[in-house]
Each structure stands twice: as C-alpha cells, then as structure tokens.
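Each remark here refers to the structure printed beneath this line.
Only a single protein chain was left out; the remaining protein chains are all shown in position.
Chain nomenclature is as follows: A and B, assigned in order of appearance, with residue numbering initiated at 1 for each chain independently.
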Amino acid sequence: MPHDNEDVTVGEMLRRHGISRRSFIKFCTAAASAMALPPMMGRAMAEQLRNARRPSVIYLSFQECTGCLESLTRSFAPTIESLIFNIISLDYDDTLMAAAGEAAETARTKAMHDNFGKYVLVVDGSVPTGAGGGYCTAGGQSAVDILREAAKGAAAIVCVGTCASFGGIPFADPNPTQAWPVTGIVGDKPIINVSGCPPIPEVITGTLLQFVTTGKVPDLDEHRRPKVFFGNTIHDRCYRRPFYDEGKFAKSFDDEGARNGWCLYELGCKGPTTYNACATLKWNGGTSFPIESGHGCLGCSEPGFWDKGSFYSALSTPAWGKAGETSPLEVLKIAGAAAAVGGVVGAASAGVGRMRQHRQEQQSADNEPKGG
Amino acid sequence: MDLLTFARGSGLKVALAVFCLGVVWRIVAFALLRIRRDLNEPRASMVKSLGGGLLAVGSRSWPHPEFIGRTGAGEALGYSYHLGLFAVVLLFGPHITFFGSLFGVTWPALPSSVITVISVLTFTLFLAVLFRRVTHPVLRMLSNFDDYFSWFITMLVIVTGLAATAHIGGPYETLLGLHILSFDALLVWFPFGKLMHAFYIFPSRAINGSLLARKGAIS
Partner (left out) sequence: MSRLAQIPIRIEPAAAADGLGGGVTAVLHEIVTLLERLATVAEPAAIDLRSLPMSPQDRAELQRALGEGEVQATLNAEGISRIQETRVPGVWWVEHRDRQGELIAELIEVTLVPEILASASDEIAAGARALREQITLTAAARRR
C-alpha cells in the first residue's frame, strides 16, 4: 500500500512481515510446481524477486460482485498464497485500501505516473457502455474512461474473473447496461484472462506471480487464458470419470447413485465443456470442488455460461429456454404448431393431388371407347 | 454464440419444428389421396380384408423362401443396422435424458460400454451397406441422390457420436456440437427423403395387404 517505502525490495518487505527467506523459497517452489514450470525456475524466481523492487499493481473494480477479490483475500487460515500481497506493491484497490476519496484517486494517478509502462493492471468486473458509460462511475469518471486511461501505462492487463474476461453476469441476456469485457474496450495491450466465477485463488496468484517475475505473458489458449491452468477440462481430470465411462449416472440429487459418487452428467454437469483447474487444484486450499461436493459444474470459466441453458439440464438436452429447463409442454407447443401448419400444407398438397387424379381419370375415361 | 449452444438451442428448435411440419405434411398429403375404387366384387369381408392388411405387415417383414437366396443377405444387413441404431439411440444414457427432456418420460439404459460395442458394429455395417449399394449392379442402377444423401446424413450422426463419446478428433464441446448439429440436419432432411419410410412402411403394407385380401389374394 502507498504508505510503505516504495524503494524497498521484495526481500526486505518480506523480512518486515516476518516471512523468512526460506518461506519465500518454499512459496516460489510450490508456485512453480503448480504452474508446471521447471523446479529450478522456482528457485530463480525467488532470488530474482527478493532483490527486485516490488512491482506496482493497480487493481480496478468495475461491474463486479467483489467475489473475485474475496476469493483472493479470504482464506480460513493464512496461506502461502497471501504472500503475494507482500511481493507486489498494491498501489490501488478501492476495496482493500484504507484511503478514500481524493486521497485514493491521487494515489492511483501518482502510481500510474511513477510506474508508467511498468505497472500490472488487474481488472475485475465488466465495463458498461450504455447511457454514455453512466451505469458504473467512480469519482465522476465512467468505468470506460478509467479503464482506457489506466490501460495506457500498463505493461499488461490481467482480467480477474469471468466478468472482466468475458462479460459475465452483466453481459448475460439481455445485457441492459451494454456491458463489455475488458477485451471489448482495450485492444493494444497484452491481456491475460483469468476466468472463473470466481477464479481459484492459486490461479490468480500463480498468473500474477509468473508475470511479475518473468515479465512475459504465459502461454494462452484461444480465450487468452493461461494454458497451464485452463488447458484441460474438468471432465479430463474428474475423479468420477470411471463412472461416466461406465454409464453410471446419478438421476437426482441425493439418490442412490449420487450417494455412491456417480457421474453428475444427467444432473447438468458442464464439466466436459469447461476448462479450469478445479478438478486438480480444487478450492479452499485443496479441500474440494463442486463435483466432489455433489453438484455439477456450472461452467463458470467459459464465455456466456449464463446463457447456455439450465445448469441442471444435461449437455445432451435441448437448451432453447431463456430461463429454466426445456419442458415437454414447450416441446408440445412447438410440435403442435408445426404439425398444424404441416397439416394445412398437406391438405393443400392432397387437394392438388386429388385434382390431378380427377383430371387423369377424366382423360382416361375420355380416351376409352364408349360402351360396355 | 458457440457451436454447441446453437446446435442444442435454436438449431434444435428449428429442426424439430421442420421435422413435425414436414412429417405431418407428407402423411396428410398421402392419406388424403384417393384410392382408385375397386369395382370388382369383394372376395372377402371388410373384417377379413383389414385382417389381411395387418397380416401383411408381418408377412412382408421377411422375404418368401423362394427369394431368400437373392435378398437374404441384404435383408439381414438391413435388420442388423436398424437394430443397432435403435439400440444406440434408445438405450444410451445421455440419449434417454434427451428424450426425457422432450417427452417427460425416461427408461433404463444399457451400460455405456455395451453401447460403444454396438455403435462400432453399426458403423461397420453402415459401411458394408454402402459398399453393397455401390457394387450390386441392380442397386447401383436404382440408387439416386436421396439414397446416398440419407446414408450420408445418418452416417454423419453416427461418426460424430462415436467421436464425441471417445473424445477424439478435437475439443469435446466441438465434437458434441457437431453431433447435435448433424442430428438437427437429419431432422430437417427426414421428411423430404426416403427416410420417410419409417412412417410409410407399415401403413403402406397394411393398405396393400387389405386391398389384396379384398381381392382374395394372400400376401
């Protein structure tokens, strides 16, 4: 936070907070292991960071529920991940910082100016463009303008959460505020999407750590998510996969199959089409993840997951209802209407056919010789 | 809007509507046509005629002994892949869930490993069927675009289904999207080609059978 001496190294900052050099080496080793980096790189990361000035991070929050920041900061006990706040210099975060009003905004603009071209811009929440950007304002400025201004001096932009990465809830049908993800507003900077609703905290810290130590954007997939965390689907790594392969599905919550830990495909699990690290890293420090707790995956790290049909309809079922599952009644209505139209067309077609038949009979009757 | 969401969303909705419209159209158009009045004296009563019709549905399910030599292989092949298709379509878990969401009823499924074996067999039989159609001189002469396209569309559904369950050939969401999209295409094509035999075959046998029974012939 701004009151700390800006020139102090990461190592010194850690020492002041009672984090020993060995703890830090452990942390970097674990982080490197989680990101599938070579183990010696963890060592190198630790050494490099300890002697470096703390990288400046500006955290901007727009149309968001604060769940992503909660994911990052809330833990039942201090975990090694919370060390990230000692490594970076979080120069602005309107939720966490003590300052408010003019003082806070001055701190932000000063940090942006002092670290121009070098700071990491972290964004959560989507950016509304409706009503001239008036649906989300802070200090008299619209979110669109704040983002555009902050993006100018950023070394890279890390979008935390599905809202910043893909639009999330505000972007869902009918998108009344005309919300856009960060990629819809900013185009000329390296952007990393750490999606999820919220993302796993280790994924957020791991990605930030990788960027601040190497200065390079990690390998990204086609949605700009780090492949090391988003390269596999939940289904690929799900411990219930043997049951899927055998066709053993739970039919309803808490039935016999569910109690035996069977696959949740029929209860709407979107694991097969969702890319995230939940099945391996899990949540709350490796405690569990939705499927292990008995509920299907919602697909929360995928674009537009709010508009892909009910969370409780299996992937093999129709998904045209805007809200709720597709009911047999709805199907009956569509089929009935189509059948009615078909009946009319069919009757008309039969009418034409019968006319032709009649004409043909007339002709053959005319051609036949008269009399018995 | 990605492929999978479209395929199982508006794509499926439109396909189902076209299917219902087309099937009803073709059935009504056929049912309302006149049958030429038979001015002969009926050789059997109305009841016996209808009975004869129903009998024909069964008796025409297998060729007469004299013809088995020529047609037996084709019949067996046809039955095999039809049974295979019905088994996979109606007894695979995710398919049953699909029908459940449309009609509100479900039924028990076969183990997925059994379904995999049946689908691979059906796929092989389907290839054999095409081979037969192309090499048999009479069949080749009789076959038209309708035959080949109907085969192609059905084969597409089988192949994409196998790929999706085996998770080979691309990311799962694309494979599943293609499978459902090809099913949508099948639904749209169904009422306008030879696949309508599914609805025509039994009425057609019944009508022919009862007409013949009226004339005193057994079919």
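Assume contacts are C-beta pairs under 8 Å (C-beta built on N, C-alpha and C of every residue); 3 or more make two chains touch, one makes a residue touch a chain.
Being a predicted model, the structure only gives us computed values, none of them experimental.
Considering the complete complex, the chain that is not shown touches A. Of the candidate positions A:G215, A:G286, A:G336 or A:G351, contact with the hidden chain is made by A:G286. Considering the whole complex, the residue from A:A30, A:A52, A:I169 or A:A347 that touches the absent chain is A:A30.
Against the chain not shown here, chain A presents residues 19-23, 25-27, 29-30, 32-34, 36, 38-40, 42-43, 77-80, 239-240, 242, 254, 258-261, 285-286, 292-294.
Please note the rule applied: only the chains that are shown with their structure count from here on.
Against chain A, in their complex, chain B makes its touches with residues 1-2, 4-5, 8-10, 12-13, 16-34, 92-95, 97-98, 100-104, 109-113, 115, 171-173, 176, 180. By the touch criterion stated above, chain A contacts chain B in their complex at residues 233, 235, 244-247, 249, 265-266, 272-273, 303-304, 307-309, 313-320, 325-328, 331, 334-335, 337-339, 341-343, 345-347, 349-351, 353-354, 357.
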